[in-house]
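Take this structure, written in structure tokens, and hold onto it; I'll ask about it next.
Of the protein chains in this complex, all but one are displayed in their positions.
Our next item is subunit A:
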Amino acid sequence: MGRKLLTEHINVEGIDTLEVYRKHGGYRSVEKALKTMTPDEVVEEVKKSGLRGRGGAGFPTGMKWSFLAKPEGVPRYLVCNADESEPGTFKDRQLMSKLPHLLIEGMITSSYALGANTSYIYIRGELLYVLRILEKAIAEAYAAGFLGKNILGSGYDLDLHVHPGGGAYICGEETALLESLEGKRGNPRNKPPFPAVQGLYARPTVVNNVESIAAVPVIVNEGGDEYAKIGVGRSTGTKLISACGHLNKPGIYEIELGLPVEEFIYSDEYCGGIWKGRDLKAVVAGGSSVPILPKELILKTAAGENRLMTYESLSDGGFVTGTMLGSGGFIAMDETTCIVRNTWNFSRFYHHESCGQCSPCREGTGWMEKVLHRLEHGHGHMEDIDLLVSVAKQIEGNTICPLGEAAAWPVAAAVRHFRHEFEWHVTHAKEAAQPGAVYRAGTVLV
């Protein structure tokens, strides 16, 4: 049974209220940090913990914090990125709705460490009910003296605001999020300058994911070294995984990093195997933007070792045989899944969500989607398959923000690992256009 650092009390009745949350040890980290530690000591603990950003990129959080410019007399900001909206990723939503005070506690401790006196939670607009929960919890925290002026008599002031976004996926990109928070169109900014130097209102800003911030209270309470003992290598601590697709028990699981993928899929403690007793075909391990891997590569690395749920193990072999842990959006596909249709579906999403600022992403995402639509509906040609790879290559790495890569990787990886399925869609055009065709084609494809 793996340890649960964030979700231990998630099912306790009334844990979303301050009273119950405090009974279960809530806000201890605020008291400890504000009364016994300097901001730099908090940063040091986070560095020691080895915590890596849980939003997808996996950048070390403590290092990100230490990059924050600290000019005197200039406000600094902490912004929590709660704009989670990648297909397959739905862990932050649950964390915020069930444990709002954990996030608020993390925000207070983190803001103190960064010297920020105003912080924001930028939440996806569609999550209106979560926004209400957070607002209620923030009001409770203000009333109890955890927010506002002179918190717990420490002389530290903090105001915390929740800001709903307009429901654009691109606003989850940190600079687009800042633009949106400033009241502008949510277009990503050119980098440099990075937010740590010029972020919100051109001031030094740290943007962190909900889960990263929620881990900070645990790190402060237990100590960075203790936290770092969990996990494998540079993948420390626990991670929330939102598992969905053809699984017996889809849901949100907190795992210790280092758990074998096979155990995660098949053990009863986690996903309980593939539904209806079918065979696993492929997995997208970290949200729809990361490369898809076929069964044999998601369970074992190219070298034949067990694939572990860690940043390093999942990316073992680069994109040729590896993928990414990303945001932890674990999508399992059984043997009946049509990879072409699935790729087209992902591609539709990225085409729809591209902001349109830079030409490769604006034009390329639409181009890929249209070619995939053709292939899926039985109007494709063999050369379309190479065309897809070529267009994906033209987008990857050449855009302002990572949405270009997010759109290109799934397509390139699907062709790389399931080329035969794309070819089948060309050679069996009429059949391919019928729903369920791939399954009926049987072992030819799977």
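Just so it is clear, a contact is a pair of C-beta atoms (placed from the backbone, for glycine too) under 8 Å apart; a residue touches a chain by one contact, two chains touch by 3 or more; residues count from 1.
We adopt the following convention: contacts and distances are computed from a predicted model.
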Given "Amino acid ABC transporter permease", "4Fe-4S dicluster domain-containing protein", "Cysteine desulfurase" or "2Fe-2S iron-sulfur cluster-binding protein", the protein name in the UniProt record of the chain not shown would be "2Fe-2S iron-sulfur cluster-binding protein"
Can you say which of A:Glu31, A:Glu44 or A:Glu363 touches the chain missing from this structure? A:Glu363
Filtering A:Ala168, A:Ile230 or A:Ile385 for touch with the omitted chain leaves A:Ala168
Identify the residues of subunit A touching the omitted chain, counting contacts across the whole complex. 168, 170, 185, 190, 192, 351-360, 362-367, 370-371, 374, 387, 390, 394, 397-400
